[in-house]
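What you see is the complex with one protein chain gone and the rest in place.
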Amino acid sequence: MHHLCAELYPICRSITGDGVRQTLEILRRKLPIEVHEVPSGTRAFDWTVPPEWNIRDAYVLDRDGRRAIDFRRSNLHVVSYSVPVHERCAVEDLKAHLFSLPDRPTWIPYRTSYYERQWGFCLAHADLERLTDAEYDVVIDASLEPGSLTYGECVIPGSEDEAGEVLLSSHICHPSLANDNLSAMVLSAFIGAALRAVPLRYSYRFLFAPGTIGSIVWLARNEDRLGRIRHGLVLTGVGDQGPFTYKRSRRGDAEIDRVVAHVMRRCASDAKIVDFSPYGYDERQFCSPAFDLPVGRLGRTPHAEYPEYHTSADDLAFVSPEQLGDSLRVTLEVIATLEGNRRYVNTNPKCEPQLGRRGLYRAIGGNLDREAVEMGLLWVLNLSDGSHDLLAIAERSALPFAAIRSAADALIENALLVPVPES
Amino acid sequence: MHHLCAELYPICRSITGDGVRQTLEILRRKLPIEVHEVPSGTRAFDWTVPPEWNIRDAYVLDRDGRRAIDFRRSNLHVVSYSVPVHERCAVEDLKAHLFSLPDRPTWIPYRTSYYERQWGFCLAHADLERLTDAEYDVVIDASLEPGSLTYGECVIPGSEDEAGEVLLSSHICHPSLANDNLSAMVLSAFIGAALRAVPLRYSYRFLFAPGTIGSIVWLARNEDRLGRIRHGLVLTGVGDQGPFTYKRSRRGDAEIDRVVAHVMRRCASDAKIVDFSPYGYDERQFCSPAFDLPVGRLGRTPHAEYPEYHTSADDLAFVSPEQLGDSLRVTLEVIATLEGNRRYVNTNPKCEPQLGRRGLYRAIGGNLDREAVEMGLLWVLNLSDGSHDLLAIAERSALPFAAIRSAADALIENALLVPVPES
Partner (left out) sequence: MHHLCAELYPICRSITGDGVRQTLEILRRKLPIEVHEVPSGTRAFDWTVPPEWNIRDAYVLDRDGRRAIDFRRSNLHVVSYSVPVHERCAVEDLKAHLFSLPDRPTWIPYRTSYYERQWGFCLAHADLERLTDAEYDVVIDASLEPGSLTYGECVIPGSEDEAGEVLLSSHICHPSLANDNLSAMVLSAFIGAALRAVPLRYSYRFLFAPGTIGSIVWLARNEDRLGRIRHGLVLTGVGDQGPFTYKRSRRGDAEIDRVVAHVMRRCASDAKIVDFSPYGYDERQFCSPAFDLPVGRLGRTPHAEYPEYHTSADDLAFVSPEQLGDSLRVTLEVIATLEGNRRYVNTNPKCEPQLGRRGLYRAIGGNLDREAVEMGLLWVLNLSDGSHDLLAIAERSALPFAAIRSAADALIENALLVPVPES
């Protein structure tokens, strides 16, 4: 996962442009992503797809002809969506276009100006203070012209069409920033690759799109199929050293919210679970009131709660292979729990069935202890009245979900349990 | 406010009689109160309007012809609704009619006997102990005859008839007691005067009535319009040094309950909020099970929780201009929040609207910080699905109500929000 991050790191991405296309092309080696192009000017609810932005070079030349700021050294140097410039500037005029972090004098900040036509450079504050010439030549060799917005999508079909879809979404619009957002798109691609290898109940829809405008465009183009989305996660910032943070869906008690909370209690007890708020990543759109999709957000330290956020310090050293791997492990556990969670009906609901006669107490192998097995059987039988799902049974019994799931499997085999049809 | 208390203080009020009429006449200088007279004998649910009581003079003469107890020195000396008396009494017989507070030997208690025909005097225990003559002449020059019960009412109309009414009720039946009940009737009159000067959504109905029988008579005469009362407050004891106490309506989660709790958290964090109980002031009647009106009770230290309650020590020095003013300020804040609280529907509920394009991030002035403004806009848009009122949005977002209200105003101006019609 870290190698893939490293390969994607140098590319200059924005909300449109060739950087996004190159990124999707690389991710396609891991997952068969379908690439969609949506022309500039296309309406999407209250929004319009902007012109496409591409950049070839940008620099600020001092009087000696040296590149005092050089896009080739870091694509963060140029404010994303800067209009083309080719002019000589007095140093004071230039400084009105420069952004730095006086508190972190060696870090380059990350800035954008998607919907206001501007230009600008970001640089280390130490470098800004070295700009002592009276005049500079400023060049931004970029284009901002009708083109298209690019996003990628991949659907892994499940075995039960009526089970619907799980949406996994990550944004792909940031340039050389490793945790925000390379870590999440790589995690998403690895999850996809893992899921293709196993039988699935749900279909899984992976969305790789630029933030905000990308998800809005996708929602506008897919409005008629949103009813099929049963659960979803926005993935962001999954490579840093912090514990997991899960932000609940707007509903607050959606199945995905319950599943993540359960998995975190077992697998990552230092995880923080926070309520929905309408600020953040693309959950803002998925959870807007007309859609109110059951989509939460999973990541580690939330954006803006670590100083490296949106600076050059969010680099490849900031994300670790261990954390990326741990994020993959936990997310797959969430998915396994979603897959295994279901409501059943006890076919013998009048008194207990005679389990001993069926040899059921010993029917369940594995390393679950015998008491958990027996209690799991009794709990599943007692609460499988059609209104409790297995997760609810696990929570109420304080048994691991795996024990409950195994108990259910044994009971199904003995015709003591049948699934409630998907509604 | 304190001056008005001082002017009202000497009047001998009871549940009927000229003291009530004089009181309303003085309050009318502040608020155009309409005076209602209800004849003795009128039925009101399980109750009957009693005969009217008026008193001119009362005293107990000792053997030297001196007034050992003198109504002219304090109207608390006579048990309210005492029948007329003119007789000589042995001191032991007299003492059966005397009430004092041995624990507080300099305070005169306050006693009534509305529905049992009796007579009596209240006096300082120290004075009672000085009654050493063998006989006394007792005179109560009072009348208890068919007349009427008097109450006052003032309605300040709001701009939206379908919004309904807010009821503000205070009792006016106590003689020279300053906190209980002059403070509240004066607060009510000042609120009325303040509201007449501003545009209002709700109509405001001010009720100045004797306790218990007065509110029962009013309810009986207004039963057909009770459905118009959307919120209400019984005001009592608002001038003492204690923190606010709010007693919830019987419903417990009425909008008035939520509004007062919110305002108290912001304006008077030492306030105590207590559950409804069927004992207290006229909330007992407003919250009787057939009506169950959304009426809470607002005051400072609850009756019977301060020793001065129902004694001569509840005098003008016991209430302070500062506390009266603070009660006015907080009650007007409650009303402002009620006025501003409403449910809206986001007209652009599919994804976020593009706020930047509308300049909305800067559209809200005042001294609210920028982040609160932006978050306020996002919260109002996200939760304005017709089921959350602005107060619920303020609570969930942990933002001040004013920030949420300002955000809603800016969104309304931009046609992004429309009110849910009053039901």
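For clarity, chains are labelled A and B in written order, and residue numbers in each chain start from 1.
Note that in this section a residue touches a chain if its C-beta (ideal position, glycine included) is under 8 Å from a C-beta of that chain, and two chains touch if they have at least 3 such contacts.
What you are looking at is a predicted structure, and each value in this text was computed from that prediction instead of being measured.
Considering the whole complex, the residue from B:R284, B:R297 or B:R405 that touches the absent chain is B:R284. The chain that is not drawn here is touched, among residues B:H174, B:R205 or B:R250, by B:R250. Against the chain not shown here, chain A presents residues 346, 348-354, 356-357, 374-375, 378-379, 381-385, 396-397. In the full complex, chain B makes contact with the omitted chain through residues 44-47, 115-116, 215-216, 219-220, 223, 250, 275, 277-279, 284-285, 287-292.
Here is the rule we go by: only the chains that are shown with their structure count from here on.
Centre-to-centre spacing of chain A and chain B amounts to 56 Å, using the average Cα coordinate of each chain.
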